[in-house]
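Quick one: structure below, then a few questions.
The complex appears here minus one protein chain, its other protein chains still in place.
And then chain A:
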């Protein structure tokens, strides 16, 4: 039954040409949960997120948002409004101010009035600590600020769930903390989040579940602490410790 979960993924397969990337991935997310996906680069993490909102439609498998089968719906734009997406390279609209970036989805997609959209957008900017930067263009913001605008833009759409694709990977190390802090606050406020990241500190302290993927499969998933301390698979231990060595406990 797909009704219990907010997001349910069943037996996802995806190939690019002859490159078989996802070989049967299943997991689900309950309302208010934060799950973190880790795994080596090229293992299909981004593909899963892109499959979920059908930026890249999956070859096989089913994805549900509550009762809606995303993989079958004819109203994909309505589904996308309900799922926020935060990109590694921010994806900010360069011709719009921070406020404009947040407003454009509200006015052009949700058909809100300019005034209502501006008010909501300003609130979301405040929530990520960027109220004073509402008139700044992306080129005038630091990487960390850009990503916080990206998060505010996703939040303003009042999504049921937010997907994060390596939100701190293109930031200088000293800027990751401000973004992780915003994400941590969101998780505490009960936002449902699916996060692809290498930040093990964040995973250990925020995630309800950690999913370790490799070679198109989920190798192991469970309580983050347990995966770190007593993983079932030796490979999980190797990978997690290698990550912790590389990236440290960062931003925890």
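In this text, a residue touches a chain if its C-beta (ideal position, glycine included) is under 8 Å from a C-beta of that chain, and two chains touch if they have at least 3 such contacts; residues count from 1.
In this text, contacts and distances are computed from a predicted model.
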item: Protein name (UniProt record) of the chain left out of view, among "Recombination protein RecR", "Beta-ketoacyl-[acyl-carrier-protein] synthase III", "Glutathione-dependent formaldehyde dehydrogenase" or "Amino acid ABC transporter membrane protein 1, PAAT family"; value: "Amino acid ABC transporter membrane protein 1, PAAT family"
item: Which residue of A:11, A:78 or A:172 touches the chain not shown here; value: A:78
item: Hidden-chain contact residue, picked from the options A:7, A:22, A:157 or A:227; value: A:157
item: Residue in contact with the excluded chain [from A:39, A:58 or A:105]; value: A:105
item: Of A:26, A:140 or A:229, the one touching the omitted chain in the full complex; value: A:140
item: Positions on chain A contacted by the hidden chain, ascending; value: 53, 55, 77-81, 83-85, 87, 89-95, 104-105, 108-109, 137-140, 150, 153, 157
